[in-house]
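This report refers to the structure that appears directly beneath it.
This part shows chain A:
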Amino acid sequence: MGLRPMTGFSWDWSFAWSILPALLKGLAVTVQATLAGFLIAFVGGLALCLLRLARLPLLSPLAWFVIEFLRGTPFLVQLYFTFYVLPNYGIIFSPFITGTLALGIYGAARAAEFYRSALEAIPPGQWEAALTLKLPLSGVWFRIILPQMWPVALPMLGNLMIAMFKDTAVLSTITVLEMVAVAKDIGVQTFRYLEPLTMAGILFWCVSYLTARVIRTVEEKHAS
Partner candidate 1 sequence: MGAVAPYVPFLLGGVQVTLQITFAAIALAVPVAFILAFARMSPFRAMRWAGGFVIETFRGSSAVVQLFWAFYVLPLFGINLSPVAAGILVLGLNEGSYFSEVVRASLRSISAGQREATVALHLPRFFAFRSVILPQALPVMIPPFGNALVLMLKFSALVSLVTIQDLSFRAGLIATSLGTSGTVYGLVLCIYFALALMLAGAVMVLERRVNRWAGRDDTARSGFFTRRQSSVPPWAFGR
Partner candidate 2 sequence: MQAETAGARQSSTPAGILEMRGIRKEFDGRVVLDDVDLDLAAGEKLALIGPSGSGKTTVLRMAIGLTKPDAGLIRIEDKYLWHEQRDGRLVPAGEKHARVARRPVGMVFQQFNLFPHFTALENVREPMVQVLRLSRDEAGSRAMELLRKVGLSEHCHKRPGQLSGGQQQRVAIARSLGLEPKIMLFDEVTSALDPELVGEVLRVLRDLAHATDMAMLLVTHEMNFAADIADRVLMFDAGKIVESGPPSQVLVTPRMPRTRQFLRAVNDR
């Protein structure tokens, strides 16, 4: 660590103002990727979780491995892998779609664990009670088990969404023009990094803080 005379330590409000529209456009891309990715995670995670718990030969161990593998490796490298390997099989998507897909798949593995812990949190007595009621299997799931699973799973999924929102910044590495990529581009072009990166950080903070507040409110309403 060395000290250098202060250069560029001056916040330029008019510059900050001028780059705000571009950053907000980037934020819109970030939010789109988050929401689309979260949808994949939400549905795919439940599917992976059920597959893992179903004790099917081959498929359940495979689901277990996929979940653990995705959870045990960095999203950045998963993203590179998807980005460079898909075209080898003739699948050519835009970087945005590839990035969202990778984000969603990584999210699905994490969501699967949340669903599982929510399911495992239901006391075995509930299953036994359902058995004595002689409900059809669909009734057991939809009327007894799932209604008890959601209140536990939803806050975790909410936090997952916020985590995925922050992970979208990684998509900048495969040329998706989300907020961080925009901020960095502005820095490269104008040699001013202070305003764009700081503003990107603050915008991230605002959105995730607001989302967290919304989740907490919903959670409290659910609890009462």
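Here is how the candidates were picked: all candidates are chains of the complex that A comes from, given by their letters.
Operating definition for what follows: a residue touches a chain if its C-beta (ideal position, glycine included) is under 8 Å from a C-beta of that chain, and two chains touch if they have at least 3 such contacts; residues count from 1.
Since we're looking at a predicted model, the values are computed, not measured.
> Could you check which of 1 or 2 is in contact with chain A in this complex?
Of the listed options 1 or 2, chain A touches just 1.
> Could you pull out which chain A residues touch candidate 1 in their complex?
Residue list for chain A touching candidate 1: 1-9, 50, 53-56, 68-69, 72-78, 80-81, 84-85, 88, 119-120, 122-124, 127, 131, 137, 140-141, 145, 166-170, 172-173, 180, 183-184, 187, 193-194, 197-198, 200-202, 204-205, 208-209.
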